[in-house]
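The complex appears here minus one protein chain, its other protein chains still in place.
Chain IDs A, B, C, D and E follow the sequence of writing; residue 1 opens each chain.
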Amino acid sequence: MPAASRIVSEVDFTRDGKQHGYLRLFHSVHASAYGFIPIPVVVIRNGEGPTALFVAGNHGDEYEGQVALANLARRLDPARIRGRVILLPAANLPAAVAGRRTSPLDEGNLNRSFPGDPDGTVTQQIAYYIEHALVPLADLVCDLHSGGSSLMYLPSAQLPGYRPDGSSAPGIAALKAFAAENAYIVEANQGGDRTLAGACARAGVLSLGTEAGGAGHVTAVALRMVERGVVNLLVHLGILPESDRIAAPTPTRYLEVGGAEYYVYAPDNGLYEPLAELGESVMSGQPAARIHFPETPWAEPVMVPFLHKGIVLCKRMPGRTMRGDCLFHLGTEVAV
Amino acid sequence: MPAASRIVSEVDFTRDGKQHGYLRLFHSVHASAYGFIPIPVVVIRNGEGPTALFVAGNHGDEYEGQVALANLARRLDPARIRGRVILLPAANLPAAVAGRRTSPLDEGNLNRSFPGDPDGTVTQQIAYYIEHALVPLADLVCDLHSGGSSLMYLPSAQLPGYRPDGSSAPGIAALKAFAAENAYIVEANQGGDRTLAGACARAGVLSLGTEAGGAGHVTAVALRMVERGVVNLLVHLGILPESDRIAAPTPTRYLEVGGAEYYVYAPDNGLYEPLAELGESVMSGQPAARIHFPETPWAEPVMVPFLHKGIVLCKRMPGRTMRGDCLFHLGTEVAV
Amino acid sequence: MPAASRIVSEVDFTRDGKQHGYLRLFHSVHASAYGFIPIPVVVIRNGEGPTALFVAGNHGDEYEGQVALANLARRLDPARIRGRVILLPAANLPAAVAGRRTSPLDEGNLNRSFPGDPDGTVTQQIAYYIEHALVPLADLVCDLHSGGSSLMYLPSAQLPGYRPDGSSAPGIAALKAFAAENAYIVEANQGGDRTLAGACARAGVLSLGTEAGGAGHVTAVALRMVERGVVNLLVHLGILPESDRIAAPTPTRYLEVGGAEYYVYAPDNGLYEPLAELGESVMSGQPAARIHFPETPWAEPVMVPFLHKGIVLCKRMPGRTMRGDCLFHLGTEVAV
Amino acid sequence: MPAASRIVSEVDFTRDGKQHGYLRLFHSVHASAYGFIPIPVVVIRNGEGPTALFVAGNHGDEYEGQVALANLARRLDPARIRGRVILLPAANLPAAVAGRRTSPLDEGNLNRSFPGDPDGTVTQQIAYYIEHALVPLADLVCDLHSGGSSLMYLPSAQLPGYRPDGSSAPGIAALKAFAAENAYIVEANQGGDRTLAGACARAGVLSLGTEAGGAGHVTAVALRMVERGVVNLLVHLGILPESDRIAAPTPTRYLEVGGAEYYVYAPDNGLYEPLAELGESVMSGQPAARIHFPETPWAEPVMVPFLHKGIVLCKRMPGRTMRGDCLFHLGTEVAV
Amino acid sequence: MPAASRIVSEVDFTRDGKQHGYLRLFHSVHASAYGFIPIPVVVIRNGEGPTALFVAGNHGDEYEGQVALANLARRLDPARIRGRVILLPAANLPAAVAGRRTSPLDEGNLNRSFPGDPDGTVTQQIAYYIEHALVPLADLVCDLHSGGSSLMYLPSAQLPGYRPDGSSAPGIAALKAFAAENAYIVEANQGGDRTLAGACARAGVLSLGTEAGGAGHVTAVALRMVERGVVNLLVHLGILPESDRIAAPTPTRYLEVGGAEYYVYAPDNGLYEPLAELGESVMSGQPAARIHFPETPWAEPVMVPFLHKGIVLCKRMPGRTMRGDCLFHLGTEVAV
Partner (left out) sequence: MPAASRIVSEVDFTRDGKQHGYLRLFHSVHASAYGFIPIPVVVIRNGEGPTALFVAGNHGDEYEGQVALANLARRLDPARIRGRVILLPAANLPAAVAGRRTSPLDEGNLNRSFPGDPDGTVTQQIAYYIEHALVPLADLVCDLHSGGSSLMYLPSAQLPGYRPDGSSAPGIAALKAFAAENAYIVEANQGGDRTLAGACARAGVLSLGTEAGGAGHVTAVALRMVERGVVNLLVHLGILPESDRIAAPTPTRYLEVGGAEYYVYAPDNGLYEPLAELGESVMSGQPAARIHFPETPWAEPVMVPFLHKGIVLCKRMPGRTMRGDCLFHLGTEVAV
C-alpha cells in the first residue's frame, strides 16, 4: 500500500451538497514555519452516481480551464446533479498564481511529476495527492490544458493513450460527447506516463482533456469550447440530465498526431518568424519558419521546413527562440 | 554643448556604400573588464540627399521592426538610393537578445530614458547616443514598435506629437505615405518627452512610427505592414524611386487616441478574461473584461466596463493581471 | 519652478466629502507596458480649515501606522471635521505589499529619497510627488514610523529637527498634544534632509512622527499610541472637536537623542545576544551585547559596551548581525 | 545495512577529553571544486557512561540553543563529567550562517529532511549523518528549537511523540528534569516522522527539545531556560553531578497541544493584527486576529476567531501574512 | 533491467561513416513547453572494431577537452579508422554554455550525479543516459577534465580506481600510451562512485581521464597534452594506425595521490595568498598559504601548512576563499 499523502482536505468528499475549501499542503518555510499552501477544491454531490474529476491549472499559465471551472463551481446546483463532481481549478496553485507553467517554489512541472512523492517537493506532493487520493474516486478525469505561454493550439479536445485495438472505445465516446470543433487522438502525449493521463492509465480510470488555446492568454472561442465540453461530459456520464447538453457549432474534426516527423524544432537561437498559421494545411518540405539574427542583421536567416504533411495544430508564439524549441506540430485527419 | 557620448561607432556615417558594424558601448563588468556591448548598425549611402533613420528593438520584445530592418539591411542596394539610410535594428540590444521590453542589465526601458546620460546606465547611454549622435543626422526618424509582451495592437502606423494647428502637416503626409491599414494620431504618446519621439521633437526632426502587433510574437500581417511602410517612407523622402512604392491593400483608416477615458485598467489582481476583441466597436459602459480569482474560485469575478465609445486599438494579452495594468485602449475615427 | 510630477491622482484634493482612489504612478515594464502602480490615497474635506497629512508605509515593514490610517480612512466622518485630512496609508506601496523597508522594484528607501526625481526610479517618483504635490497642501505632516524589521522602539512620538532656540515651540506643542507615553526630540533624525521631515523643513511645514514599535510586527500597545496620537493631532489642529481628545494613560516622558556616543554598533559579523532591554537605564561602559560565532563555537564571544548613559530607546532584534549594524540607541531625559 | 554517510568527522567520538573540529561535508561546486562545508562539532568525553547529544541550529534562525551550546562548548570541563556529551551547535550550518530557517544552498528544512539521503542535497546529507552516525551514539537527544523568524513561543520545553499509555515515562521524567517554566507534550509535532525526533523514535532513543522563544531574536529569558535545561538534563543522565542541578524559578506548567482546532490560520493575504498575546487564556470564538488591506485601506478587515479554548503558546510575529499561514496555536493544561 | 532513458539520439551509433546531431533531452518549461536540450554528439565508425568514448564538458568550465574533441570531430576521417569513436564534447551542455562547473538549470554537478535518474533533473538525466546508453557501447572511456574555475592542475593524465594488485594493468597501459608529461593514479578520485569513472567501474569498462589545466582558462600546453593523448589512445586501441602515434616531449612522470594529508584546506574565510607553485616539491609543515583579511587589514593573516611532503599537483586559484575550500593537493612520485 502506498504511503498516505500528507495533504489534508478541508472538504469531505463523501458528503452531499456543495462544499468548498482548501487542500492543505503543509509547507514549513522561513516566512511561515507552520503554514500550508491552500489549493482550492470544490465538491458537489447528490447521492450515489458516477464521479467526474475536472482539473485545471495543472500548468499555471493555461487559463481557459481555470475560468470554466471557477464559473462551474459557482453555478452548479447540487440539486440538479446525480453523483459527484470534484473541481480542482488551480491544481498547481503556486504556478497558477504566478501565471507560470511551472511552480515558482520548486520549478516543478506538475504534468511531468506523476506519480509524485508524499515527501517530495511541493509539486511532487500535489501529484501524489491527485494520483493517490483523487483519481481513485473518479469514473472520469478531464484535465483542461491550453498551450501555455509558449504555444498556441487550434482549440481541441484530446484523447491521450489511444490504442487502435478497440480498447479506447469509451474514450472515443467521451471525446465525441465533448463536442469540440477539433479533437485529436495520440498514443502518448507529451510527458507520457509522468502526466495526469498516465496516473489515470495506471488506475484504469478513463481520462481525456483539452488543448484549448494558449500563449498565456484567455481566448473567447477556446473558453466556449471548454465550457461546452465540461457540461457535455457531465451529461455523457449521467451526472447532468440530457437536456443540458450543448450542441457543437460544427461537427468535430478528428486528427491524429504521429511521431517525431510531425514536429518542427528550432535549429538555432534567434528570432523566430512563423511562415504558417494554425489550422493551415501544409506539405512536407514547405517552409515552416525563418530564424533571424537581429544582433547580426546582415547574416542570412535560417529556413526551417515541415517534415510531414498535415494540419497545423500547434504553433510556438514567442519571438525569441532557442535551438531545440518546438515551433510547430501537425495533425492528420483520421476517422474514429 | 552637450558632452560627447562615450559610444564609438565602427561605421563612418559620411562614407558612400553599404557598411555594417557595431556601436561599441564600453561596459566594464566582472566578466569583461574592457569589453563593449556590440549594438549593430547599418548605414547605406549614395551621395547627397535626405537621411532616414529607422529604429527597431527600442523595446526588445517588439519584433516585426527587427525582422523588417534586418531584411532591409541585407537587400537594400546602395546604387538604388539617393541620400542615406541608417538602420538600428536592435537599438536596446541587451533587451532584444533577451526578448524583453527592458534591458536585463539595468531594467531600463529605452523609450522612457531619453534624453539619456553619457555616464548613466547602459540604457541611458544608448538613449544619449541616439538623441545626440543619430537624430541630428536625420530628416525623418521612424521608430518601429509593436505592443510588446503585454499588449497586442491592431497593426497601425502612428504619428505622435500631433497638433491640430496645421503644424503637423509633414507628419500627416508621411503617415499617409506609410500606407498602413490603420493609422492613429496622438498628442502625447505613452512616455511623452522621454521617448525617441520626444528626442525628435526636441531636435525638430520629423518622426513617426508603428504599433505593429505584439504579444511578444512575430505576426505576418504586421510584418507586411511594417515592410511596406518602410519602403514607402523611403519613396516619400525621395531616397527610393517612386516606382518602388507599395500600394496598401485597403485605404488607411485614421484614428485618434484621446485622454484617460480611452483606457481600461484592471481594478484588482487576478485572472483577466477579455470581453472584446481588437478592431471591435464598443460603447461606453459595455463590459470590457472580467477579473477571475481561481485561487478562490467561489468568489464572484469583477466586471470592468469601457468608459468611452470607440474602436479597440490595443488589448492586454497575458491572463494574470495586477491592479493598474492597462487592459484596453480605444481609438475613435477621425478625418486627417 | 520644479517640473511637475508625472503621477496622476484619482482624487480631487479640493472637493468636499470623502474620496478614495489611487495615485497613478505609470510604470512601463515587461509585464505591463502601460500600467500604473496604484498608491491608495484618501482625502476627507469639509470646507475651509487646516490640512493634516498623515503618512504610513514610508517604510513598508512598519505597520502600526498602516493599520491606524486604514481604520481612520473607514471611520472618519467628513461631517464631523473642519478642514481637510489627507491619508497616505501605504506611501511606498511596493514595499508595503512586500513587507519590506525598501521597494522590491528599485531597492529604494523612500525616507532617504527626498526631494526625489520626477523621472527617477519608482521610489524617487513617490518622494517627488509627496514633496512637491502633497506637502505644500498641508499645515502639519505626521509620518508614522516604527522600527521596521531590524529594530524595535520603545513606542514613542518623535519631533525631528528640534532646535533649542524656541523656534520649535509649535512642534513641541504638537508633540505634547500627541500624548504618547514617550516622546523624543532630535536635531537630525536618521536620514537627515533626505527624509519626509526634511521635505517639510524645506517647505516650512510643521512635521512630527512616531517610532511606534517595530521588528516587523504589529504591536497592540504601539497601535493604541498611534491611534490616540492621530486623533489628538486632529483635535490640536481644530479639525476634530476638543471632545474627541483621548487622554494619555501616563504623562509623557521626554527624551533627547544625542550624537554618535548614544549608539552601539556591531564590531563583527556573528550572532548577537542583547544584554539590555527596551526602557532599561544603562550606564556608560555597561555591557550592551555579546557577538557569538556558532560556526566556530569554541571561539570566545565579543563583548560590546554602551558608550553613554541613558534609557534604551531602540534595540536591534534579528539575531544574525553584520559589522556596522546598529544594536542600540539611547535617549536621555530632558525637560521640554 | 544503510549506506555510509559521505561526511567525514575531524573529531574521534571515542576519545577522552575535549575535542572540537568540523564535520566535513564535501560539496563540489563552481567556486570550490574539492571543498567541504565545515559543520562544527564538539565532543567531550570522560570514560564510560551515558551519551547526550545536543543539537541547535536545526533551523538556522533559532538562536538560543546556538548560544547555549557555544557557551557549553567552551565551559564544560571534561574532568567534571562522566560519559560523553556531543554538541552540534549549528547543525544546518549554511542556514545558521544565513540566519534562515532553511538552507540557502538547497532551500532544505533540515527538520523535514529525515531520514535524509547520503547522496542527496546538502541538507539531506546532514540529516542522514545525524540519523545514521550520531543518533545511534546517544542515550538522549535534545533538539533546541525556538519559534524561528515567523513564530514566537512562550518559552517551553517540549516532549514529542507522547503516548498516554505510560510508555512515555522516561520522556516525562526528562521533561521534568529540564525544569522549564512551561513544558508541553504532543503526540506528533510539526513535521512528524521527518524530524530529528522522528529519527530518534526510529532508533529507539529518548528525545526531547525546546521551543524557546523566536521571531528570529535572542531572548534573555528563553536563553536562561535553555541553559538551565541543558545542564539539568546532564545531571538527569548522571553525566554531571547532582550538585550542578539548577532550580526552576517557578514550578513547571504542563500543557498539551491537540488537533487542528488548536490552530488559527490566515484566511487571506494581508496585514495581520494579532488580538491576543502569548500566555493569554482564550475562549473558542474569541477574536484572534484581524487581517487588514493597506493597499485598499477602505476595505473592511477580516476577523479570525480562535476555534478552541486554551493558552496562547505560539504566535505569528511578522505583519504581512499569506492565506494558510499559522497565526496562533494553543495548549491546554494537563497533569503529567 | 533499468528503465530506458527518455533521451532520444539523432545519430545512429551502429551506422558507418561520420554523423553528428543532438541528444534530445526533452525539457518542458515555461519558455518552451515541448522543447529539448540539444546535447551535441558525433559518431565516427568504420566497420567492426573497438569503441572509444571521449567525453568533455562533464564540468562546463573545463575547456581543453571541449576544444580537443571539437577539433577531432571535424578532422577525423572515418576512412582512416577501424571501429568506432563516439565524441561528447559538451556533456553537460547547459553548464558548458554557461561556462560553469554545474548546470544553471538545476545546479547539478554531472560528475557527482551518476548513476543518474531517467526521471530526475536535467543533469541526472544526462548521467543516466551516459551510464546506461553510452558506456555499455565502449571499450574505453576517456573523461577529459581540467581543474575548473577554482583549481589549476599541473597538466596530467589520470587513472582513477587504481588497485595495487595488478588488476589495473590495462589502465596503466592506457595511461602510458596517453604520453602525458605527468600522470597520476588514485584509488578513489573526488566524487568516488558518483563519477563517470564510477559508472565505468560498475560496467567493467576501462576508463581514464585528464586533469589538464584549469582556472576556467584554455591553456596551450594543456591543450597539446589532451590532443596528443586522445590520438595516442586511439592508436593504443587500434582504432588509428600506429603511425599516428605522437611522441611525448618528455618521459611521463608518475605520481600517486594519497589520503586526506595530501590536501590543504582553508581554515577561515578571507583572501588567500598561495605560498607554493604548481610542480614545486614541498615538505610537511612548510607554509602553504596565508589567509588575509582586507576588511580588517590590521588583523594578522593566518598561516596554513602542508601536512605531507610531495609535489604540488593542484592549486586553488581564486583569491577569496571560504573555510573548507581545498587550497592544494599533492602527489608523490611512484613507479608504475
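We adopt the following convention: contacts are C-beta pairs under 8 Å (C-beta built on N, C-alpha and C of every residue); 3 or more make two chains touch, one makes a residue touch a chain.
Computed from a predicted structure; not experimentally measured.
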Taking the complete complex into account, which shown chains does the hidden chain touch?
B, C, E
Candidates C:Ser5, C:Ser28 or C:Thr102 - the one touching the absent chain
C:Thr102
Contacting the left-out chain: of E:Gly49, E:Gly99, E:Gly120 or E:Gly238, that is E:Gly99
Looking at C:Val85, C:Leu151 or C:Leu255, which makes contact with the chain not pictured?
C:Leu151
Determine which one of E:Leu69, E:Leu105, E:Val135 or E:Val304 touches the chain that has been left out.
E:Leu69
Residue, one of C:Lys176, C:Arg194, C:His217 or C:His308, that touches the chain absent here
C:Arg194
Residues of chain C (touch criterion as defined above) contacting the omitted chain:
59, 61, 100-102, 107, 109, 111-112, 147-151, 190-192, 194, 260, 263, 265-266, 314, 316, 318, 322-326, 329
Extract the touching residues of chain E with respect to the undisplayed chain.
20, 38, 40, 42, 56-57, 61, 63, 66-67, 69-70, 73-74, 87, 89-90, 93, 96-99, 215-218, 220, 223, 271-275, 277, 292-298, 300-301, 317-320
Spell out, residue by residue, where the missing chain touches chain B.
6, 8, 22, 24, 26, 28-38, 119
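Just so it is clear, only the chains that are shown with their structure count from here on.
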Count the smallest number of chain-to-chain hops linking chain C with chain E, moving only between touching chains.
2
Looking at where chain A touches chain E, is over half of the residue numbers used by both copies, so same, or under half, so different?
different
In whole angstrom, the CA-centroid distance of chain A from chain C equals 50
List the centre-to-centre spacing of chain B and chain D in whole Å, with centres computed as mean CA coordinates.
58
Return the residues of chain D touching two or more other chains; collapse runs of consecutive numbers into ranges.
38, 61, 295, 318, 323
Tell me the shape of the graph of touching chains, choosing from line, ring, star, complete and other.
other
So the complete set of touching chain pairs is A-B, A-D, A-E, B-C, C-D, D-E
